[in-house]
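One protein chain is absent from this view; the other protein chains keep their places.
What follows is subunit A.
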Amino acid sequence: MIKLNQINKIFSDKHQSFHCLKDLNLEVKQGEFTVIAGPSGSGKSTLLNIIGLLDKPSSGSYEFDGQNVAKLNNNQLADIRREKIGFVFQAYNLMPVLTALENTEMIMEFCNVDKKVRRQRAMETLEAVGLGEFKNRFPAQLSGGQQQRVAVARAIAAQPLLVVADEPTANLDSHSTESLLDLMQSLNQELGVTFLFSSHDPRVIDRAHRVVHLQDGQIVKDVCTNNNDQQVAV
């Protein structure tokens, strides 16, 4: 589903440039539960941004769901993000003026899904993440863990192919982390949604089927764990 080939990302301004990702190659298959691990500054978020089509690589080719997306314009990328990718961010990033239910159905509304359908699907998703009774609460009225659950609900309600989660547990306590990981893992297993995390949280890494280690913009280790009955590949 994801095929990165010789990806480079260079950030530069008038005075200096920074080579963030260097000749990176990566392939992710449908249904994987993969973590990109590495220390701060290793390029995890940048790689995730490129995979999630939030940023463009400086060079290299990127094939997403069979389509070469490296040369698409911003509007075309937005279309793919909206229809095929769900996002979960470290800081939850919910719309503060929308309720949990409205946040959950927001992307479906962008996609012009029928009101009845999207309302039902959003409600089911909120129930699935255990927040059905909090549907009318605004983000400020929810705990950090609950907000992140709403973010997950928002990410999966539109039934994307891929969920990109950038350090989703960084601001959560261990109970909320476990509960969130349980949730995402069950969604992965039941719905076959591909999950791609960036994290250096051992609790997340322990749950992953595959861990891609990144250091100084390069993949230094790519390990398939025995979770989910898979074999160590590398």
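The rule is short, and it goes like this: a contact is a pair of C-beta atoms (placed from the backbone, for glycine too) under 8 Å apart; a residue touches a chain by one contact, two chains touch by 3 or more; residues count from 1.
Heads up, the rule we're going with is that contacts and distances are computed from a predicted model.
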UniProt protein name of the chain not shown, from "Cell division topological specificity factor", "ABC transporter permease", "Aldehyde:ferredoxin oxidoreductase" or "Multiple sugar transport system substrate-binding protein": "ABC transporter permease"
Listed residues A:91, A:117 or A:220, member touching the removed chain: A:91
Contact partner of the left-out chain, one of A:32, A:102 or A:201: A:102
Hidden partner chain, touching residue among A:3, A:22, A:82 or A:203: A:82
Residues of subunit A in contact with the chain not shown: 45, 49, 52, 54-55, 74-75, 78-79, 81-83, 87, 89, 91, 93, 95-98, 102, 106-107, 109-111, 154
